[in-house]
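Only a single protein chain was left out; the remaining protein chains are all shown in position.
Labels A and B are assigned to the chains in the order they are written; within every chain, residues are numbered from 1.
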Amino acid sequence: MPKLIEDGRPAELSLARRRARVKTILTILAALVLAPLTAVVGMAVPGNGYYLSGTLIVLYAIVPFFVSFEGRRPTAREIAVVAVLTALAVAARAAFIWVPHFKPMAAVIMIAGLAAGPQTGFLVGSVAALASNFIFGQGPWTPWQMLAFGVAGLVAGLLADVRVFPRANLSWPRRIALATVGFVLIVGLVGPILDTSTFFYLSTAPTPELAAVVYLAGLPVNAIHGAATALTLLVVANPLLDQLARVRVKYGLLDRSRPNCP
Amino acid sequence: MSTLPYQGRCAFASLHPAVTFGFFAGAIVLSMVLANPICQVMSVLLAAACYLTFRGREAWRFIAGLTAVLLVVTLSAPLFNTQGATVLLRWWGGRPYTLEALALGASTGLMLVAMMLWFASFHLVMTSDKFTYLFGRAIPALSLVLTMVLRLVPSYRRKADALMTARACIGKGPAEGASVAARVRDGGSVLLSLSADALESAVVAADSMTARGFGLSGRTHFALFRWEARDTVLVVAMGALVVGAVAAFAQGGFAITYFPTIVWPSAGAAVLMGAVCYGAFLAIPAVINCGGRALWRYSLSKS
């Protein structure tokens, strides 16, 4: 099953594309070098050096994805689809206004990752986090949320890439498996990343006790978040993936041979 | 997204986005780095003042909430940190509750509250259009995505309302006292109807972008923001104050030690100067807002 968004662009762009790839690799290398340096410097900085260096490292993790996306010179359709998926993720809460404490944002991000691949999944996740904070409030948590939700999309995309899940038409066992993956992902990865940011900005002098308390206190919240994600995936994943497949067929969002739909 | 209640009179919000962004970046980073209690108290007070000038009376509720946060963080800190020589009391099998840990907790709490307050003002001032203006050159595609998302989300809300109203008018939708499962199912069908419509619209939006030349090389960026003389003045002033503060504090003698006992920083001339510079820097938005309001009243009285 092909991806939702693929790049079938004229040959003249391949050079720019190669240059972009080099740029991306350089960014990743720079991030890899800078991260430990930042960590070391962060220890030495007075005050809350942990949070500052932690946030910088988080940004280093996000930047390569952004550089790579920009380097691809995405087409109007790619941008529009990413924007719509992101906006859906942000807006998902509005549709569930009836159900208290139900945040299906991560579920929509994972579906985007499944349909469009790991890179787009990460972008949808991180931009959704950023954009939702323009509405609900920016804070020291913003970069961490961008990373956490980006990772959710990335993992889902990778799972689809290695064919653990198809990009549409999930059978019932697969749907249940996906919901389980969603729950585990939230409780095991996304939630802890968010908790780490809480831990960092609460800790001028971090102790193991504080860490234990922060992560334990996060557990029930993450469990509810995970359950909401799992439930949403169970109910919505298949029909939404079908819709994405439909747009894919009807508008040829991925057909390489189409000259007018790059 | 949020609209400022006093938009016309919030002089600080009308500065060039680069200046406002630079200020908040400086204020937030310095608030985290300068762990000196004097600096922390200054930061909290001036951040609160800044937020008050933006929000007026509505700010008090938020500030009250943060005071509670400050108390909780301070009082709970000794529970997780048993260092310190001055034991105030013992609990849970003799675990010490120390004064030093309490002081450190207060420091953490002040830093947290300062950050929250600065971010709250940042959220009010740095609207999405300023953000995309600043990052439009570095990440053009993503800032366009962000712009589109911020346009689409409210429109989805309206669409979801329309869908739910339409369904309610044929007797569908969550009835009073419906089960959670029924509500989730109904919410799901609204969400799916919304997403189907959104994906169709994405194609129209993409066509509209292509028709208007999106993807041509050499794209430029338009914005209504203009760099004025006062922006230059402010940048110079801000730069000087930050350099002054950092230089003064770098002289040393301002660090506080909590363990095993609290050692207060020595209040030398350098530290005093640093504190003055720091305070002056953090006071900029509040002063500009008040000054702007005064100027506006003055101009009204003249006319």
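Note that in this section contacts are C-beta pairs under 8 Å (C-beta built on N, C-alpha and C of every residue); 3 or more make two chains touch, one makes a residue touch a chain.
Operating definition for what follows: contacts and distances are computed from a predicted model.
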- Message: According to UniProt, what is the chain that's been left out of this complex called? Choose from "Cation:proton antiporter", "ABC transporter domain-containing protein", "Phosphocarrier protein HPr" or "TonB-dependent receptor".
- Response: "ABC transporter domain-containing protein"
- The chain left out touches which of the shown chains? A, B
- Item | Candidates B:Thr20, B:Ser128 or B:Asn289 - the one touching the absent chain | B:Ser128
- Listed residues B:Ala64, B:Leu89 or B:Cys169, member touching the removed chain: B:Cys169
- Query: Contacts of chain A with the missing chain: which residues?
  - Reply: 239, 242, 246, 250, 252, 255, 258-261
- Hidden partner interface residues of chain B, rising order: 128-129, 144, 147-148, 150-151, 154-155, 158, 162-163, 165-172, 175-176, 189-190, 192-193, 196-197, 200-201, 204-205, 207-222, 224
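Just so it is clear, only the chains that are shown with their structure count from here on.
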- Query: At what distance in angstrom does the C-alpha mean of chain B lie from that of chain A?
  - Reply: 23
- Item | Residue ranges of chain B touching chain A (in the complex, touch as defined) | 1, 28-29, 32-35, 73, 79-81, 83, 104, 107-108, 111-112, 115-116, 119-120, 122-123, 126-128, 131, 139-142, 144-146, 148-150, 152-153, 156-157, 160, 174, 180, 183-188, 190-192, 194-196, 198-203, 205-207, 209-210, 214-215, 255, 258
- Message: Looking at the complex, which residues from chain A come into contact with chain B?
- Response: 45-49, 51-52, 66, 69-70, 73-77, 79-84, 86-88, 90-92, 94-96, 98-99, 102, 104, 123, 127-128, 130-131, 133-135, 137-140, 201-205, 207, 209-210, 213, 231-232, 235-236, 239-240, 243-244, 246-247, 251, 262
